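With one protein chain held back, the other chains of the complex are shown just where they sit.
First chain written, first letter: the chains are A and B, and each begins at residue 1.
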Amino acid sequence: MDSILSNAKLEPVWHINNKIIFLLACLALFLIIFPLFGPSSFYLHLMIMIFMYAVMAQSWNIIAGLSGQISLGHAVFFGIGAYTSSFLFVEYGITPWIGIFIGMIFSALVAVLIGIPMLRLSGHYFAIATLLIGISFQLVFQIWELVGAASGLWIPLTEGSSWFAFQFHDSKAPYYYIFLIFFILTFLFAWRLSRSKIGFRLRAIRDDYQAASSLGINVAKYKIIAYAISAIVMAPMGSLFAQYILIVDPDRMFSMEISIIVLLMTVLGGIGNIWGPLIGVAILIPVSEYSRMYLGGTGGAVDQIFYGLILMLICIFRPAGLISFFPKHILERKKQR
Amino acid sequence: MTLEIILQAVVSGLLMGLIYALIAAGLSLIFGLMNIVNFAHGEHLMLSMFSSFWLWSLLGLDPIFSIPITVLMMAICGVLTHYLLIRYILKARMLVQICATFGLSIFIRALAQFIWTPDFRSVDKPLLEGRIEIANIFIGQPQLFASLVCLFAFVILYLFVTKTETGLGLQATAQDREAAEIVGIPSNRMFAIGWAIGLGCVGVAGGMMSNYFFIFTDVGVNFALFAFVAVALGGFGSVIGCLYAGIIIGLVESLGGLLIDPSFKLLYVFAIYLLVVIYRPQGLFGRY
Partner (left out) sequence: MKILSIENLSKSFGGIKANHDISFDINEGEILGIIGPNGAGKSTLFDLITGYTKVDAGKIIFNNKNILGLGPDKISNLGIGRTFQKLKPFADQTLLENVMIGSFVKESNIKKARDKALEIIDFVDLIEKRHHFAGELSTGQRKRLELARAMAIEPKLLLMDEVTGGVDQKTIPGLVELIKKLKASGITIVTIEHNINIIMEISDNILALDQGQNIAFGKAKEIQNNQKVIDSYLGSVDVA
């Protein structure tokens, strides 16, 4: 009996070996000193986009990968975060640092309100609901005068850079570091969540909700919790992005394209574990940013042709995502079909 | 707010509802057969409207006459969709199935936008135009005919599914695929037929609507959403439910637009969805 327990401490399935930890630490170090090499504005921007989308992909992975509920309108929480912090700043001068938290609270509230009726039922109901909500929010915000309707909110520029107002005019580096911090924190959070009692229970719900019920799991409650957590992770990215581009409008913040990219990145990389989203982001975001640079206006449509195509191909040939090409002893999850 | 204005809204909502019903019927048929929600349904509608438009624009065919061609093309599109995509995800998890048809919708819409640009098109001077007046209510001829044709198609669909051998084969496959196979009903072929018919319905609806609707690459989005709600309201898998549901949605949209505010039509329909989900998830006739 004792020998069984003592050998149990290094189960390969969810132990990340020291090699990986070392590599991650090196990567983190590199990311931290990267701006000091004086990279161009474009590369800083690229990294910022990577960090931002990586966080959003982790958010989507929590509701879809960990809990098995497909959200087709995840941009909603991005937009709520963006509008909340921006509105509070523009109207009441409240610093975005506080606005971020209030945005997270509102996002969580919306998630719970949507979740209570929609998450009790089969996944199709929820997926359709998220589509409806996504488009509804865009519609409402396009008409709502209070938040600027279609033109949105224009965040007034401060004179010079300001940490209070979260605006930096001289260089992108402060933005870079802020996004990097959120990225690292989110990653660590997702890791902890995955290995926690909640994480286990969500996976159980994902894999067989009836069996999960017979094991003391209140399925509806946990699904809602997962959705709320997912919303809380997503919202700050909206707030940060708003501060980055200083304009907040329905097309930028609630767009279907955001929902699509977030979904695609995670599915492409590998859903259900914390590494997959990173892979998807690392591939898709540079491609998307470069194509935006070279193809300009039509870039959007051409991008989406490929997004749709890639999504279909992944679903047919490699539903477990690109991560399933990696040897399993390094990772949490194995190839799933 | 006279009685006439309200009646006007009721009539136009009813007519629109019949079209929603047919579109939803296609969706419901596919779902009933293989438990897959076609998230590209709106884009398929858009394709049928464009088919009608290009046949008119390039070949001079009036939409009424080109409908058979459009329907045929959509049916082929359905078969292709099944054999090139759906066939591979039949046994996959719901997540994968949703992402696959969602990916299809993105693909079709973006490709259409790339090839045809997002510009709005319309068919000039179709054969069906003008209005008729019944008891002070004005009804556009294209709208009236579109709805009647859709109703007609709906009836044919219903008869086909319940009375013909193939139709019964479809029902059998929908209820128990393996049992159906054992008695000699090839499910792969049934699925393909289901897709052909499902998209054929969309072809009829889109073809008729091209007489009076603006045709653009995003036109399918709202219709798809309404169709989803209609299927949920009618009951996933119930074709007859779509008729009632489509009409209800048409009425709510129209009356809501009249009595409250026309800009929020989507929200009224969303409210229906919310009510269905909370109070009667199986819909009016569904089996969930």
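Quick note on the criterion: a contact is a pair of C-beta atoms (placed from the backbone, for glycine too) under 8 Å apart; a residue touches a chain by one contact, two chains touch by 3 or more.
These numbers come from a predicted model, not from an experiment.
Just to confirm, in the complete assembly, which displayed chains does the hidden chain contact?
Even though it is not drawn, that chain still touches A.
Can you work out which residue in A:Arg203, A:Arg292 or A:Arg318 touches the chain that's missing from view?
Reading the full complex, the residue touching the unseen chain is A:Arg203.
List the residues of subunit A that touch the chain left out of this view.
Here the touching residues of subunit A are 1, 4-5, 8, 11-13, 195-197, 200-201, 203-204, 207-208, 210-219, 272, 333-334, 336.
In this text, only the chains that are shown with their structure count from here on.
Return the distance between the CA-based centres of subunit A and subunit B, expressed in whole Å.
Spacing between the chain centres: roughly 33 Å.
Can you check the complex and tell me which residues of subunit A touch subunit B?
It is residues 64, 68, 70, 72, 117-118, 120-125, 127-129, 131-133, 135-136, 139-140, 143, 260, 263-264, 267, 271, 298, 301-305, 307-312, 314-316, 319, 336-337 of subunit A that touch subunit B.
Touching residues of subunit B toward subunit A in the complex: what are they?
37, 39, 85, 88-89, 92-100, 102-111, 113-114, 221, 225, 228-229, 232, 236, 263-264, 266-267, 270, 273-274, 277-278, 281, 288
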